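Below you'll find the structure, written out as structure tokens, and then a few comments.
The complex appears here minus one protein chain, its other protein chains still in place.
Read from first to last, the chains carry the letters A and B; within each, the first residue is number 1.
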Amino acid sequence: MSTSTAHSHDTHALPPRPKELAMHFDTLHNQYQAGKLGMWLFLGQEVLFFAALFTAYAVYRGNHTEMFHVGQYFLDWRLGATNTIVLLFSSMTAAWSVRCAQLEQRRGLVLTIAITWLCALTFMVVKYFEYTHKIHVGSVWGDSFHIHNMADLPRGVVDWLYKHNPGLAQMQGEEQLAAVNDMLGKNGLGLGSFFAVYFCMTGLHGIHVLVGMGVYAWLFVRALKGHFNRRYYGAVDNVALYWHIVDLIWIFLFPLLYLIG
Amino acid sequence: MAGGVVEKPEGAYGGSTRNYLNETRGIKNWIITLDHKRIAMMYLVAVTLALLLGGFFAVALRTVLWDGAVRDPNDLILGMRVEQMYNKYFTLHGAVMVFMFIIPGIPASLGNFILPMQLGTKDLALPRINLMSLYLYWIGATLFVGVLAFGGLDTGWTLYPPYSLDRQTSIPLILALSAVFILGFSSILTGLNFIVTMHRLRPPGMGMYDMPLFLWALYATSLIQVLATPVIGLTLALAMVEHMFHIGIFLPQYGGDPVLFQHFFWFYSHPAVYIMILPAMGVQSELIATFSRKHVFGYKAIGWSSIAIAAIGFIVWGHHMFVAGQSPAAGLIFSFLTFFVAIPSAIKVFNWVATMYRGSIELKTPMLYGLAFMYLFGIGGLTGLFLASIANNVHLHDTYFVIAHFHMVMVGSTLNAFFGGVHYWWPKMTGRMYNETLAKIACGLVFLGFNLAFMPQFVAGTRGMPRRYANYADEFTTFHQISTVGAYVLGAGVLLQVIYLTYSWFKGPRAPKNPWGAASLEWQADSPPDFHNFTKPVIVMAAYDYENWEYDPNTGGYELRKEVVESGRSLATAHH
Partner (left out) sequence: MTSMPGYLDTLAALPLARQGSFWFPPQASSVAAGTDLLYDIILWLCVLFFVGICGTTILFVARYRKRPGHKEQKTSTHNLILEVTWSVVPLIMLMVVFGVSMYWYLEMINPPRDEKVYDITVRGQKWSWSFKYEGDPFESQMVTPRLHVIKDQAYRLVMDSPDVIHSMYLPAFRVKQDCVPGRYNKLWFRPTMAGEFPLYCTEYCGDDHSNMITTVVVHEDPNAWRDWIIKEGDLKNQPPVQRGQIIWERNCKICHTIDGKKGTGPSFKGIWGKEEEMSDGSRVIVDEAYVRESLNEPGKRIVKGYPNSMTPFKFQDYEYEGIYAFLKSLKDK
């Protein structure tokens, strides 16, 4: 191997160390690269974390195709699509914020971070309405799945019910509701499992959005204080990377849950 | 590479009074430290405590098994039925040992301390992440103490549903699941940090192929930690949600599939056994080379076999489920793939033996552990072949044969390498020497106890003794009683170690800078190292060029040869 002395340069001749440079790195560039590699590894970990859920999804979908077909009617694709657009837009502003940091555009940086944060908030608000509606209807996980009112059922589900049990039209009130829950619940389709998968996947994704909001709030404060410059913007870059993966996971979740019935 | 070098007067080597241990004082300066050495020492103390706790449960369960053939199942001990007591003991033994000792054991303590120093640098790339990993470990460990406080757990460390999730008293279960989840993230952060450090903080002139093999092993380990651990994290989170809300993922009565849990669990936990053994193999490479004073044979083969084991480890998890009802085709494929793990493992062993050829073998304590490793890993690895062959596995699955096999690998090999590594780097970490005679006696006790404890279990297993049994048929009594005696001898060996090592830390004679004549970069630092690791420019040289060092009778250790210090160049390079 070739050899050299690691500390060959004379201490006194060193240029002044930037205040952002940690003591164990020799250049800001190397420090930035280390942070970035760390973030990429973390994202790899995130992918595997979600991969287990996607596997569970595939297993359940393979075992219960009909359940997923009917379950999908309960989800409003328009709300899902809105959230998709919101997240895609926020990914753009996140990427923009990195550009602003590199160019030392402080106002642009603060603004793009704020917009990204607001998009995340919008996403969560839409999710909040979706979740509360499902809890109101009773279309929830596992054993708790119980429809409270026929009128809450989406069109597609009603069609499916009548197609499979024409006798349903002759029933009324409680009797009808009991028959419906029998067909959809654990004695029939087992929609509780569909909503378990739905709530686990979107819930875990939602937790990631909340974490993203927290980190962007932190970045917002640092950006206001002017911590970032053209040589030191790793935090903005890494958080944007994280935000892109959160976006990317949603890009998979949206069609898998809302669209392909 | 790091910039500023802390200037110290010439001749401070080995005789320095200022070091990382006494740089600053007070508990606060330890708890919020970002120094990898202090974090490593705190990890070392923590995993040792975990080892003692897990060992306590091991001895306790072996004690229960002493007369397992003759007791009435309804007899009470300390107000508890023997079975219930035993079931808690083996669960806690497994969980504490796996999650709190073996997985973090070598990487987080020895690796944390040695990795940056073998790269000649000042710290890990991400010191805050390192500290966070330690905090997560503490939180996880505290939750485990909570499990004990709330009456313990009897699910087995494998936590198979439905049994594990379908229970009334949920506090210990939820605490245990959260604990393992958090310990998992501690492990991920350690692995992530190691990979980044090895990529970004290698000194100029040191390529990947110039790193000591310990680092290659840690690299392979880190890959598994980062890529496999999230899967168990998610699985345990799902298990927790299933337990609380009955969502129908793993429990059949709500529409779930218990075998899916097994797939997820072993997708992590099989690679995890390589998290346990790979760092041990890394330590082994250092021990054998140093104490044979020989360049390690087949460097690239050893390095890449670590990566190969890590990679193959990801595609063999199904061999834990040969009789769980997976399809015969899947069984055959997993069996076939499992055999391939044997090849890189064998390559390593052959290379270690070849390294000793024509060396100058010095039987110091670390080397004795190295030789014990060779023997125990030989048995542990070879008995894996019986289990890999599916036709035999059907008979041997979940018997004492499996117990003996994985204890040979996880304890026989990993624990041995951990002890070997601790004795090897002890002078560097604490600046003190331990009593060599006591150390050899302890090593002998550990080796003897280990063989007594586990060799009979192979035969008990092939004769049909199922695992996790508090009571057993009379024909197994002899095997169990020999095993119990072995557990006590092993325990005595470990306690002896703890005693003389603790004594040496405070009262032991001062250690020279390089007591063994090892050549990797950490030995150029003082013992114990300075707060910034190196007080003089590090001379980057190959990890196994032992001729750069010569014995100095004045210090009782090895010193760099004058011509190396003056030229700043390795002799090996000069010869080329």
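What to note about this one:
Going forward, a residue touches a chain if its C-beta (ideal position, glycine included) is under 8 Å from a C-beta of that chain, and two chains touch if they have at least 3 such contacts.
Because the structure is a prediction, the values reported are computed rather than measured.
Interchain touches from the omitted chain, evaluated on the whole complex, reach B. Only one of B:S335, B:N451 or B:N548 touches the absent chain when the whole complex is considered: B:S335.
The residue from B:I174, B:L382, B:M455 or B:L496 that touches the chain not shown here is B:L382. The missing chain, though absent from the display, is touched by one residue of B:F150, B:F350 or B:Y503; that residue is B:F350.
Within the full complex, the residue among B:I249, B:A470, B:A487 or B:V540 touching the omitted chain is B:A470. Considering the whole complex, the residue from B:T399, B:T430, B:Q497 or B:N514 that touches the absent chain is B:T399. Contact between chain B and the unshown chain involves residues 68-74, 76, 81, 83-84, 86-87, 154, 156, 160, 162-163, 166, 168, 252-253, 257-259, 292-301, 323-325, 328, 331-332, 335-336, 339, 342-343, 346-347, 349-351, 353-354, 356-363, 371, 374-375, 378-379, 382-383, 385-386, 389-392, 394-395, 397-399, 459, 462-464, 466-475, 546.
Assume only the chains that are shown with their structure count from here on.
Those residues of chain B whose C-beta lies close enough to touch chain A in the complex are 1-5, 7, 116, 120-127, 129, 188, 192-193, 195-197, 199-201, 203-207, 209-210, 226-231, 233-235, 237-238, 241, 245-249, 254-257, 260, 264, 267, 532, 534, 536-542, 568-570, 573.
Touching chain B in their complex are the following residues of chain A: 1-9, 11, 14, 17, 22-26, 30, 33-35, 37-38, 41-42, 44-46, 48-53, 55-56, 59, 63, 141-144, 186, 190, 192-193, 196-197, 199-200, 204.
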